[in-house]
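Structure in structure tokens, see below.
One protein chain is absent from this view; the other protein chains keep their places.
All chains are identified by letter, namely A, B and C, in their written order; residue positions are counted from 1 within each chain.
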Amino acid sequence: MSHRLPKGGRLIDRSKSQNFTFNGKSMAGFQGDTVAASLLANDQMLLGRSFKYHRPRGVVAAGAEEPNALLGLGQSNRYEPNQSATTTELFDGLEAVSQNHWPSLEFDLLSVNNLVPQFLTAGFYYKTFLRPRAFWKHVYEPLIRRSAGLGKAPAPDARDPDRYEQIYAFTDILVLGGGIAGLQAALAAGQSGAKVTLWEQTAHWGGRAPVDGAQIDGQPAQDWINATVARLHAMDNVQLRTRCMGAGVHDHGYVLGYERVADHMPGADTPRHRLWRMRARQIITATGAIERPLSFAGNDVPGVMLASALRDYIVNYAVAPGARIVVVTNNDDAYRSAIAAHDAGLDVAAIIDPRAVASGDLPARARALGIEVLEGRAIRKVKGGKRVTGVEICRQDSSGGAVERSIDCDAVAMSGGWSPVVHLWSHCGGKLLWDEAGSYFRPDPARPPLGADGAGFVRACGAANGELLDVLSDAHRCARMAADAVGANGQPDAAPQATAPAEAPMQPVWMMPAQASYDLRMKMWLDYQNDVKVSDVQLSAREGYQSVEHTKRYTTLGMATDQGKLSNINGLAILSDALGQPIPATGTTTFRPPYTPISIAAIAGEARGAIFQPLRRSPVHDWHADHGAEWEPVGQWRRPFAYLRTGESRHDAVNREVKNTRENVGLLDASTLGKILVRGPDAGRFLDMLYTNMISTLKPGKCRYGLMCNENGFLMDDGVVARLDGDSFLVHTTSGGADHIHAWMEDWLQCEWWDWQVHTVNLTEQFAQFAVVGPKARVLLDRLGGMDVSRDALPFMEWRDGMLGGFDARVFRISFSGELSFEIAVPAGQGRAFWDRLVTEGADLGLMPYGTEALHILRAEKGFIMIGDETDGTVIPQDLGLDWAISKKKADFLGKRGMEREAMVNPDRWKLVGVETLDGSVLPHAALAVTGGKNANGQAQTEGRVTSTYYSANLGRGIAMALVRNGPDRMGDVLSFAGDDGKDIKARIIDPVLIDKEGAKQNV
Amino acid sequence: MSDRETSALPGAHFAGFVTVSEAGLRGMITLRGDLSSDAIAGALADVTGLDMPAQRCVNSAGDMAAAWMSPDELLLMLPYDQAGAMAQKLAQALAGEFATVANVSDARAVFTLQGAGVFDALAKICPVDFSEFDQGEIRRTRAAQVAAAVWMSGADQVTVVCFRSVAQYMFDLLSAAAAPGSEPALYT
Amino acid sequence: MKRYSAFAIAREALRQHKGWSHAWASPEPGSSYDVVIVGAGGHGLATAYYLGRNFGITNVAVIDKGWLGGGNTGRNTTIIRSNYLQDPSAALYEKSRALFETLSQDLNYNVMFSPRGVMMLAQTEHEKRGYLRTERANALQRVQTRFIQPAEVKKLVPIINLDGPRYPVLGALWQARGGTARHDAVAWGFARACSDMGMHVIEQCAVTGVEAAGGQVTAVNTTKGTISCKKLGIVVAGHSGALADMAGFRLPVESVALQALVSEPVKPCMDVVVMANTVHGYMSQSDKGEMVIGGGADGFNNYTQRGSWHHIEETVRALVETFPMISRLKMLRQWGGIVDMTGDRSPIISKTPLGNCFINCGWGTGGFKATPGSGWAMAELIAKGEPGPLAAEFSMTRFREGRFIDESVAAGVAH
Partner (left out) sequence: MLILTCPCCGVTAEETEFSPGGEAHLKRYGPGSPDRDYESYMFNRKNPRGVHFERWRHTYGCGKWFLAARCTITLEVFGTYRAQTTEPPADIIAAIKARRPEWEGFA
């Protein structure tokens, strides 16, 4: 029976009762409990089922290393699977459910797997399920998936209602872990004058020391801890934070901290988690050590737990995991657990110690209390199914054949020694040493992780450094070195002295008994959650998966949610033994962040919903939204695709806009177009390099259309350049290209032609820019007044500055539609007022705004190319018949060399033409023209591709452009485009310019 | 026309553990040229009365300020309606120099954060150590996913400038960072 | 080699599984081989396997500096698809996908190829047009894909949020017989089959130099001595630059870290692979139950197998937006691999300036799916000394000739 003790409990407040449910059953605990503690207090030892065999699972640990006690917490939108009961604080109203069983925790049908463990060995699935082939997808895999997977996933449409946030912070010295080592390190570092931050993952300071009963400077550890925390709080240069776990150490001193701000007070009006992105110059890991289980048969039966955990439950929470306890240990420390249990009034049936003699102070003390100590002995087997009922004892140096004695008990406390928590040391490349005496890996100070300056930036201290006894001076020393490294040279107080009973050496015991038979080894769990046993690791070695990394992946050892905190060292000891090599030759697997799992939500942070990504808005964005705009994302901008009137389809709206623009007047928000000022004595020369055509010859007041290629010769951007004056040009780019082209210009100016005198200024957002397009465009501008926009005053491809209708305007006479067209730029702040004015003044002229789709159709009717449609990053200007825009005179421009390559001058390149279906229908997007043959790989051969295809309301039929092999030489030829359902579509090659070939409309 | 021009988010205001307000229209002029040259410093002083600011610093006098943006870029801040004329004056003063002047007043949005926790809010979105941030210093950086410039414009007051098109994003972001109940107690 | 089957397991179960022997032998290197393959990743091992199977060349050593399969083969997100746009890519990846269909049976090793379907979301008009283009190309390339509408997307992936505020799902390119495979098993299965043909798979043996005479390769220097060879295949992914340097040439390749992460395992909630390229995230659920998530690549050269954290944040944000229910799952582990990126994001299977030395590299972020096909094509190149039709377009000279095989053009990415 696990139960609450009548007295004690360091961390609980008995005056604050908290009600919760487990699998629907009401239970009560106290404030300060962890969920695991309160469940044990309610005699709930069985908490879940294991991954593979669905074996019953109970609590093994009391902290972050817990592999078993994972629960589903909360309901509906706040439901969360796989929450560790040992690190979750109890709160009133908490709802928990157990996981991985069907139909119930007590009775799990899939535990039949457990009946045939001989078949379900490591890697069995690689050897079977091979036939029949289709069964893998339809039968075997679904079965495997259903039985795997631990907790239930949240509902498909669950929406997490909580808030999450992230924060950047900076510190000289970051101390991870608030045990006595961390506190002392923070104190000494703080006293040196450095800026110090100290994080503790739990809600409490002090770590293990208060549980272990240590004395510091002659006072109980707890008193020293309280005093030290108070001193630290009083220091301006020290920041302390509990419930904040060092999750990962990354390059150049970047550390992630996972702060569980409100997990213990759900619904509070605060962020639930906060992710710290700390940049530390020095990091001290004072993360303590983790006790190792022992490998004996049945070591996974609920009721078997770590000796330190048993002690924690008794001392911290006044919870007794059992009434009659057997302790099994290869070291002196676990005797403390026996003593604590005894002191709490529990029956300690025996201490089983595989060492030949147990002679330290602590064993002596235990014996003095009347506890029986069985030396040289081992647990042969734990009895019981869902709960320990007893143990069988044998000699440690046997094969376990002979049972010497059986002891009834309901809890077993085990200790196989301690392993320093080296995770954070290792994340960024810190290397480890094997410590023979303690049988653990600890940080090798000669091979730390290296920072930006090439020097080590992580140091370990205390138990995390393998220093189990002289913790405080180690921490002190470590802090002083870290302070030195950051140039803080204040003199800290001397390190305090801790006193503890002397401990005799531990003896490594990797298997119990030492020569255990196969039957026993098959029941010795290494990885509790993933059901990896001693026999599995041995099989893996036998089959040649000899690298520790192979064994990990073949057996899944250490791949569960606890990442092998309990199992890894034991596992690699077994592997080393099987391979007949020393443990350090086997080495560890790679330690990877996070230290314990962190919420996906915290990683996403605040970037959700409206602030998921920036959305760039033009100055008239709201007007569009209010007038039926269907949006089209263009980079981070939104542009109206079309403006839908009530009851109108997208298609109808587009047709209306297209027709109206050619018949009356259309209005386009072109504010998103890039506008870059290029200025300086060498501006012309620079633009001649950037554009394929000649720009330097452009006269002030005039505009020219230009093409930009990358150095492969591929067309990258196009747009109109206006010459403002002798040494200033205004370059227009595509909406998506503005930032890129600006960066591209700066790259060339700063890194290649740094002696050229050119400045660029990105003015994209300075101006709102609207296109007024159509036969009535001039009428509209004349109505606004203030500027002469007549044909003579402002001819095609020229621009003028002036006041238009009282607005500061720059008017360009350019056309992307073939219509009479003006693009008018006004300062962005005037954009909305100017737009409103145009809409009002144009109303009786039939003015309608049009969106990007109409824009596309209008340009396609004129055979104008569109970056991103006719180009895709593999098209050169020559492919598009734009040879006229490639200067023959210039010795060099970006892309010229690339265009010289053999594949670029190949006469068989596909070139731009118009195509029209014989029946006037609209060609499918991206349709390919087929020739009928097959290539060497059996693929249908093609000779062309549709790049743009639309229904033209003006022409009343489908129009399209295509890239076709030798296309311009094949006018009138009929191509076969592969249609849907294997039917070909016949289409004729035509001139791409379909409207007003002479340009009469735009020149009026 | 009285409301001929508007700032990006007129009147936007959020009261969290710090207040976030859109600051309205501000005049801004970009001056490009070698800031270490005497000619440019001279022109600046002549036209504005301001000394050339040191690297990453802001010099101000009255309602005008000059901020060092890069070795060859200066940002001049002044009342919105003076920007056009000032840009012209500067350009004239710099005629013959390799220098470029552009009025960029409309390209930006400006926010004011006020309160003891201004850095606590900003620390959530800017990867900057504000404990090393001095009055008179301007820091160009990233605010979550967009570019921003930040400086201390008064006691417990920070000014944040971003591009106009992302004003709403910036405002939402700052409001979320300043949400009541989310005080991180980092700088306070 | 002992055949694997349910029957064999049952028999072994009765004798404590003592009858199993090494899946692959681990011999000391011999002094000379007909072919030496550097790199015992999936591609290197597959190359050796098809050299033996298709060309009867079995005097082959595959040498790896670490544990086999420990490079990108052991750290990728296992997406298998062949819905590529350009003809040469579609041919190669579809060949590979087809080989995956029967790979478990061919190797007598269950590589758990799971043709559960791969879906690439269209979240902008531009992206949609790109996928429509791919769909059309695929139809002619004998790659079975289909553009599906949002309702079908939701049916296949109930956890998806179709109308996120920023990028509503406009449809998806769906390859029903794309999927995943158990990545480690692919390497192990090939290694076992190579070993069975008498080839030497040599681990923990780094190649440190390449020897040549008269413009022809003669041997490699390794940490276990010099090994002569008549032909050399370099198949070392992220380390291609280093090997090319040893062989005296440079590659159009840069090595960067690419990251991935897994969540804690949960019960089945997502049956297909989803790639959301506009927001840069992709996710599938492994048979064990973790959500397997691919992150972004660093932009700077890096050999650390650790990437920069911000890429993880960007990916996770994108996925929370796409699959809001993952918000309350937890990240279990993150890691990185060093991938070799070419200028057009397509691989290289090519002769090199050094005679009888061949290279297979540049798979970047997406070569796991190509493992058997790449091995097939590389084996042909090594055996014949000239590329066959599958490899013909993938030569390393294509860049200077201007014959890019650019897959990024139709809004696709290359995972």
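What we mean here is this: a residue touches a chain if its C-beta (ideal position, glycine included) is under 8 Å from a C-beta of that chain, and two chains touch if they have at least 3 such contacts.
All values reported here derive from a predicted model rather than from experimental measurement.
One chain is not displayed; in the complete assembly it touches the shown chains A, B, C. Of the candidate positions C:9, C:205 or C:251, contact with the unshown chain belongs to C:251.
Across A:347, A:519 or A:747, the single residue that touches the chain missing here is A:747. Touch with the chain omitted from the figure is made, among C:39, C:117 or C:241, by C:241. Touching the missing chain, out of A:22, A:136, A:164 or A:254, is residue A:254.
Interface residues of subunit B facing the missing partner chain: 55-56, 69-71, 73, 127-128, 139-142, 147.
Mapped onto subunit A, the interface with the missing chain covers residues 250-254, 279, 450-454, 711-712, 743, 746-747, 750-752, 754, 891-892, 896-898, 900-901.
Mapped onto subunit C, the interface with the missing chain covers residues 239, 241-242, 245, 250-255, 298-304, 308-310, 343, 399-400.
FYI, only the chains that are shown with their structure count from here on.
With each centre defined as the average position of its C-alpha atoms, the distance from subunit A to subunit C rounds to 22 Å. Centroids built from CA atoms put subunit C at 49 Å from subunit B.
In whole angstrom, the spacing between the mean C-alpha positions of subunit A and subunit B is 33. For subunit C, no residue reaches two or more other chains under the stated contact definition. Contact of a single residue of subunit A with at least two other chains is seen at positions 166, 277, 607, 610, 613, 615.
Residues 51, 78-82, 116, 118-119, 121, 124-131, 133, 136-137, 141-142, 144-146, 148-160, 166, 248, 250-251, 254, 256, 277, 428-429, 518, 535, 539, 542-547, 549-550, 553-554, 556, 561, 563, 590, 592-594, 597-601, 603-605, 607-610, 612-613, 615, 632-633, 641, 712-713, 868, 872-874, 898, 901-904, 924-928, 930, 935-940, 942, 945, 978 of subunit A are the ones touching subunit C in the complex.
Residue ranges on subunit C touching subunit A, taken from their complex, read 4-6, 8-10, 13-14, 16-18, 20-26, 66-67, 69-70, 74, 87-88, 90-91, 95, 101-102, 104-105, 108-110, 112-116, 124-126, 129, 132-133, 136-137, 139-142, 158-159, 164-167, 182, 184-185, 188-189, 203, 263-269, 279, 285, 287-289, 304, 306, 308-309, 312-313, 316-317, 319-321, 324-335, 389-390, 392, 400-404, 406, 408-410. On subunit B, the positions that touch subunit A within their shared complex are 1, 3-7, 25, 30, 32-33, 72, 84, 98-100, 102-108, 123-124, 126-129, 131-132, 144-146, 163-169, 172-173, 176-177, 179-182, 184, 186.
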